[in-house]
Structure formats: structure tokens, C-alpha cells
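Each chain you see keeps its place in the complex, though not every chain is here.
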Amino acid sequence: MTQESKVLPQGPPTSKVIEQHGLSEDEYQQILKHLGREPNLTELGIFSVMWSEHCSYKSSRIHLKRFPTEGERVVQGPGENAGAVDIGEGLAAVFKMESHNHPSYIEPFQGAATGVGGILRDIFTMGARPIALLNSLRFGELDLPKSRHILKGVVSGISSYGNCMGVPTVGGEITFNDIYSKNPLVNVFCLGIVKKDRLLRGLAKGTGNQVLYIGAKTGRDGIHGATMASDSFDDASDKKRPNVQVGDPFLEKLLLEACLEFLEQDLLVGIQDMGAAGLTSSSCEMASRAGTGVDLDLAKVPRRESHMTPYEILLSESQERMLLVAQPGKEESVLAICRKWGIDAAVVGQVTDDGFLRIREGNQIVAEIPAHALAEEGPRYERPAAPPSYQEFLQSLNIDMLPDVKNPADVLLKLLASPTIASKRWVFRQYDHMVGTNTVVCPGSDSAVVRIKGTTKALAMTTDGNSRYCLLNPYLGGGLAVAEAARNLVCAGAQPIGVTDCLNFGNPERPDIMWQFIMAVEGIADACRAFQIPVVSGNVSFYNETNGLSIYPTPILGMVGLIERPEDITTQWFKQAGDHICLLGETKEDLGGTEYLKVIHSREQGNPPWLDVDREKALYTCMLTLIQKGLIQSAHDCSEGGLLVTLAECCLTNPSELFGATVILNQDRLRLDALLFGESPSRVVVSVKSEHVKQVKELVQELGVPSTELGQVTQGNMDITVRGAHDLPVSQLSLSLSEMSDQWHHALARQLEAEAS
Amino acid sequence: MKAKIYITLKNGILDPQGRAIQQSLQALGFDSVGEVRIGKFIEVDLCETDATSGETTIKAMCEKLLANTVIEEYEYEILET
Amino acid sequence: MNIGIVVFPGSNCDRDCGYVLSKVLGQTAQFIWHQERSVKGMDAIILPGGFSYGDYLRTGAIARFSPIMDAIVEFAGRGGMVLGICNGFQMLLELGILPGAMLRNRDLSFICEEHYIRVENVNTPFTNHCEPGQILKLPIAHAEGNYYTNPVTLSSLQANAQIVFRYCDREGNVTSQANPNGSLDNIAGIRNAAGNVLGLMPHPERGAERLLNNEDGIYIFRSMISALEAHKLLQPV
């Protein structure tokens, strides 16, 4: 075609420029092949972002194939803006999780806020109204002033964006470890609801259809955000320009309402948000998915700053922008809705049939690249992987060298006050977790539960991950995270129906990191397969490394469960004095990698507990059966801090009153610390009305789940007696509720409000 | 002495508040309004008397706490009282 | 009853109010876009919570200039019932229909939590279903609910029983500990002198269903409906 020769030549790039764009010699050769000529600088920039780790998944893609992604309920698996599962009555739940780690370190408030903005757009571009947000956060220990600063900034960023959008932040998790002091993690999960047959996709279908740009004007912000997330790229000429994007939640709220109106009136063929790599990634991905091309005229793109080059416009990561393809003849209606909401909008191009992403500025072509090459034919690497040399040291732990616990009451109080375990109320009271009037179970139980208006159904959601387990044994750590997430859901009375993941790791070019990644993915994949929970979306964040120090491998899972009847919604806290307390599952000598070892013995070593998949599955079936038969008052899974912390939380978390407990434990040849603070998985503490105890026992036995009666809910202290051989008491503790409650409820606020001097 | 500190967003950084106020002023009929940028104005009382050391203090306060130098810049004035 | 809920750009409790009125209480809820200019046919108006115009500049400051506001001021002037919830309360203050202004919360952070409030005046169309001194538990969710007014206005609010709700503890004691945001005199809600306009920071629409573990907000909506019905009986059209 004659047009091809007209691509604006800017001179072939020098090898220095190629290197600055983070492209290897090999990758550059591939670019030459795709183009059949030298790229100009704009084209080089486009390839550079699209083939960055962040956008192309070049190091992870072949491994992610291991995830089970199919299932009866799956409506949309990985590959779209978000995944979707069928929840019945013609509805689908659309969800995904994303990371915003690096920006949140540079500018905690804006970094976290724009992270929330991005994940929300992923959900409403699918045509779904977002109804819940969750977040998983990792920070350094709070004795560092910098960690407190980052935490406060991140929390207020999430709160300001989510609250303004009117989407409740209903849950999440936070853990602390110095390994994150220079690489905090901010992973955000969002879920929305859509009519199944109205699900929208990021498709640029229909030759001749108009391509529209709506939302914020394009500025120079965040140019190279995607490469930044993929490496430590810094272009000297860009240095003066802060690489920070500022979010505008108000504009995004307008975009949300406008998009849902487009959907209601059926005006669109496809839509995608401009996230990483902005206009470039949205246009070429939409074309590539549909097998079409897209022709864009940059002169029509609304701009915030003057004298922007095509390079800058194409790579800008200004927030709150979307690209959409209108149904033929419907452009005017789209524009009218934008006018109503006061949103900038412009027709910027059209769909073509030649498979090219063609960028013009006025009548000049500034770039022309096969869309498929950008979106799908990026490099794929099977990077070398090998266990780190220190792995054996990490796993070696001679527990007999450590003294057993002498004063369990002191240890419990210490654990309750450790920020990883302490109440996160200081954080979630800053999140509007009730807007939308759907939140049945607010933050503070194992899972958040949100009802679905117009049905009797509800969805339970949780995010989980234990990076210490993953450090010690990434395969087991991956599986344990899946198990814990699913256990949290069944404790709320929900059947797990789908999962999304956010895989946060160090530098994939290091074999030890790659090994962690591969093992963790395998662990997650095997567990999901065993529990039949499909992975429908996710995100990978590599290069979480500062000065050569990587974070612990931190895969986070966001899992969704379905509750058919409101009466099955179950919470973790005790409800009534006199109820019986039972432990389902078995306590073993599982001290490796526990919070107890870290807090009390300053060790992060050993092997995490073994995950017995069949036991875990039996537990799920058992829990759901008990709950659906109405036999359970409360259910709380045992995780960080072990049995004693679990019991304390059952006592302390009821929003209307505190309860005590009288509990007798048998030591059963276990170390006392393992019994009280070990973290054996597949365990749940339930409370049962006395008239149901017999029935519960029978059912549990029938379903093959080990169980132990522990005692009763009271209005007094938490009294624990441990009996050894011949039923002789070996340890007795009595903790006042007010003391425990004071430690647990206020520890975080105290540490955060401690001012540095 | 007393310091007046003005903190504004760096050039090129999106100012959503300014934009909303601009639109609202225009809607109110203030047609001559162009760009609006919004920042912070901080008054600090200092019990120092030496102008140079006062200035050093103010600068340090801005860098350390008052301005977020990733996205903001600051100016100040020092008034003897 | 036909209750109009005004939708501003950035409102986000509009649909929640609509749900309670129509699905829980069986009334007709009608959404009114802020650019409309009439509230004709409405028996009462709700200004819902949210972040109108992002709450940029000051909460409620930009929304008060919406085209619909003239009609609302006129409606209120005629004795029409207007309920401002959270951001709606802030708009009523900016409009000057209610006196005072909101400052940032004492601890500067957004607070989402259930709180107890004491009903100080049951002779209003918004509280006639309550007992004097009744304690309601309702969620608050705001960053600027720290009510302020000058001492003269405060004493006239006190003297005229215009303070309708005060933050209190579980037993009903109005203490500074029970004050979540530093609000003057623990004020959670006030009415105008005529009594037909109420602004409050807590969200009654979030406390209107057993499933959500809170039904205390129903008292306020039921009061409104009763008052409207009584009014209709008095003045048949």
C-alpha cells in the first residue's frame, strides 16, 4: 500500500535508544520482522510498552497456562478486562485483582488511589456495576516511620477514591514484614454484577465502526508507567517530569454512570479502559481480539497539555480514560450521554479490516504496526529457574532447640497486639464499607458478604496469601493460600465459584525468583484444580525488588463464593453464652513459618504445614452441610496465630458485645506452643446451640471430619485449661476480655499514632 | 516571626479540583475565567528571630512534611512580627 | 407518597434511598436529575449522600448552584418537606436553608461506623414515630461532619429545639467521647425554624433492613410518610 511508505520517518533508532526502551537485541530483531523495516521512535515506544513485562506477560505467560480456567459457571475466563462467573438468575459476577505496587511506594496516596481507579474501570468496562472492593496490602514493620507514612497514604488513597465512587470497600487483608519496607504491595480487587447476556468485551469489531475516546484529557502523566512497572527504566529527558498519575474519582464516577447508560441502551460493540500503555494498549488489544485493525487520528485526541508529541500521546497513562467502539449509527447517542454527564468525548478513529494499528496525526501517518504483533506476538520466555541456595537453610528448623511456651497468656496478648493479627478497624473505618446498602457482613469476619439486590442470593469475598509460607515453600504456600481463601468462604456459608490472583514477585530474570514463581503457580493451580475453583482473571507483578533485595514471593488470591439463601450467611463471632464450642479438623505439630515463631522467637523458618487436599475438601463439604442445615451459630477458620488467637477473635469480634469462653484442651503429645499457636490448616472453630450438639457430632463424623468439643461460650473471661497425661492440667490461663480487647482493638492505632521524633 | 507558605501542584500534574471549580465558575456566569489551580496556603508562627535560620527552618518543614515534593512545589514568604 | 430524590453528579446514596423508599416501604421514589428545574408533583424531596462534584472545594459547595436548587428552595419555602442526608445536609448548609457549616472531622479522617444518636425533638415530621429521648443506632460515613456555627446561632438552635439528633453513647449520654467527629454540641442533625427541613449526617437509608442488621432508619422514613399522609388528609386536593 502506498500509505506504508508514508509512515513518518524519524530515523532508525540507535542501539542506545533501543536499550533505553528496555528492548533486547533479540526483541528488536523481532520488531524488524513484524514491520519489514526499521521502526521510528514512536513505533519503538509502542513496542517497548506493549512488549514490556507488565503488558506482555513475557516471563509468566507459559506458566499461567497451568491454571484451570474452565468450569460450568465460567462465562469469561482470563484474557479480557476481567473474568466472569455465572451466579444464576441470568446474572454474572465480574471480578479481577490488580497491583499498584511501585506507584504506591513513590506516592502512596495517588498510587493507591489510581490503583482503585484502574480496577474499577476493568469491571465497569465489562458492563458490570461494581458493588465491592477489597484490597491486600503489605508494608514494612510499623516501627519505621516510613512504613507508617506509606500505610497512611495508601489507606487514605484507597478510601478517598473508593468512597467517592460509591463502591464499598468491604474487606481485605494487611500483613507486615520488613521485607516490604521498600516494596510495599497494594493489590486491589473489585467485583461487579452484570446481566449475563449484556457482558461487554474489549472488541473492536465491524469495519467502519467509529472509535471513540471518552474521559479525561490526555496529559504527559505516567509516560512509561508500564515500562516502569517492568524495569527500572528512566529516561533522562523525562526525569524532571514526575512519573506520578493523579486520580480524579469524581470524573470516574461520571464515567461509570455514563458507561452503564451506554450498556442499558445497547450502544456499544466494545470498550476498554486505557490502563497501562494507555491509548496504545487499548486500541491494539481491542483490534487484536477482534481480528481487525484500528485507524486513529491523534489530532482528535483531547489533550490537557500543549505541544504533545505522538509518542507522548500514545504512551500517556493519564487516568480515567476509555476507548470504545460504537454500534453503527449510535455514535451520536454515545456523545449525548457524555454531554449529559459532562464528560469529554471525541471520535478519534475507526475500525479497519487490515489488522493494522495505524496512527495518524492529521494527514500524516506516524505509526503503523500489525495490532496482533503488539498484543499477542510479543516475546515469550521460559526463563531459567532454580531453587535458591538458601532454601535449605530456610526450611531447616530444629524445633527442639526452641523452648516451649512458658506463659501462654503473655504470648497470646503479644500476638493479639502484633499488627498482622491485631484488628484492622483503624484502616477499614476509613473505607465506606456500607454504601450501596448491600453489605451484609462488614469487614471483620472471615469473608465479606454482599447481597445481590433483586435476588435472594449473596456473594462472599475474601483475599488471602501468606508470603512467609511461600518463601519457605512456594508450592505449598500457593496451595495453602487457595485453601485458606476457600475456607474463609465456606465459613461464611458460601460455595467457592471462582478465583482471581495477583502474583507479586521479584526480578524474573533471577533463576531463584523464577523458581519461586513457577512453584507458587503450580501450587495454586493444583489446589484450584483439586477444589474445582476456576481461575478467571489475574495479574502478575514482577520486579518488586530494591537494591537487589526481593520481596517474599507473594501470590494473593481473591476468591468469590455464592450463598443461595440469606439464612446461610454465617459470621465468625460467638453469638450466645451457653453455646458449645467445637474444633473441626486436627491440630498437628505445625510451627514452621508461623506468626508465633516470628513474633516470639524472631524466626521465619521451617516448613509450612502440609496441605491435605482431601481433608480440606471434606471440611468444606462438612461446613456447608452444617450451615445449610442451620446447625451452626458461628464459624471461624484457624489461621495466623493458631487456635488461641482464633478463639480470642471469636470472643472479641461480635459488633454488639464481647463473649468469654471456657475451654479445655488435651495436649495429646503435642508441644504446648504447637497446640495453642501452631497453624495446622483445615481447621475451623464453630459454636453450636446446645440442642444441636448431638446432631452436629453425628453429621461431622459421617462426613469424615475429625472434631473435638472444646467447651462453652460464656459471659466471663476466656478461660483455657490444657490437660496433659492422665487429665492433669499442664497449663491454665484466664484472660479478661477487656485486656484482650484492649490489645487487639487498639494495637494498630497505637503504633500508627506513635509519632516519630 | 511568621511564615506564609504556598503549596501548588507541579506543572503538568492533573488538578481535578481546579478543573471542577473552573467549570462551576463558568457555569455561574463568570465567563472570563480561564484556568483555575488550587493549592494550599499555610501560615506558621515561629518563635525565631534570625531571618536566615528562620528560612532554613521553613524550607526544612516544607521538604519534610508540608509539601509532597513528588507532585507539589512550594514558595514561602517570611514576615517579621 | 411520591418522593423525589435529587441526583447530582457524584451522588452515590441516591439509589440506596430509592431502594428503601420503593422496595422496603412501598412508596414511589422518583429520581430528579440536578439539571431539571421543577419538583412538581413531589410530596417530599431527599438530597442524598455522596460526593457531589467530588466534594472538590468544599462539600456541597458546587452542588448548591445546580439548576434544580431554585425549585427546592421554593418548595421548602412553601413548607415542603426536605431531607438532606450527609452530603445533602452539607448542601442545605451551603444553601443557607440550614444555619452553620461543616469542618473536617476532628481526627481528619473519613469515618464509616455505626453510632448512637439521641432523638431530641419528636415534634418534627421526621421524628414523629420516635419516643422522646429514643436512641437510634445509625451508620455515619463522612470526612466532614464536624458541625460548626457561631454561639448566637447555636443558642437559638438550642432555644428553638432545632437540634433534632445528638451523638450519644449506648445509654443515651451525650458525651464528648460519644462524639465521633468533634461536632459542636454533639449535633448530628438539625431542622430549620419552620420544621419542614432536616439535615443529618447519619444515613437512615443504611439502617432500613433486617438483613443488614439495622432497622433504626425506618423510624425517620415512617415519620415522614405519616406526616405527609396527615398533611394530605388536612388539605385534600
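A few remarks follow.
All chains are identified by letter, namely A, B and C, in their written order; residue positions are counted from 1 within each chain.
Convention: a contact is a pair of C-beta atoms (placed from the backbone, for glycine too) under 8 Å apart; a residue touches a chain by one contact, two chains touch by 3 or more.
These numbers were taken from a predicted model, which means no experiment stands behind them.
A single instance of every chain kind is placed in view; the whole complex contains them as A x1, B x2, C x1.
Heads up, the rule we're going with is that only the chains that are shown with their structure count from here on.
More inter-chain C-beta contacts link the pair A-B than the other of B-C and A-B. Per-chain Cα centroids separate subunit A from subunit B by 37 Å.
Touching two or more other chains at once are residues 16, 20 of subunit B. Within subunit C, the positions touching two or more other chains are listed as 53-54, 56.
Considering their complex, residues 106-107, 109-110, 216, 219-221, 241-242, 244-248, 250-251, 304-305, 318-319, 342 of subunit A touch subunit B. For subunit C in complex with subunit B, the residues that touch the partner chain are 53-54, 56-57, 62, 65.
In the complex of the two chains, the subunit B residues touching subunit C come out as 16-17, 20-21, 24, 27-28, 38.
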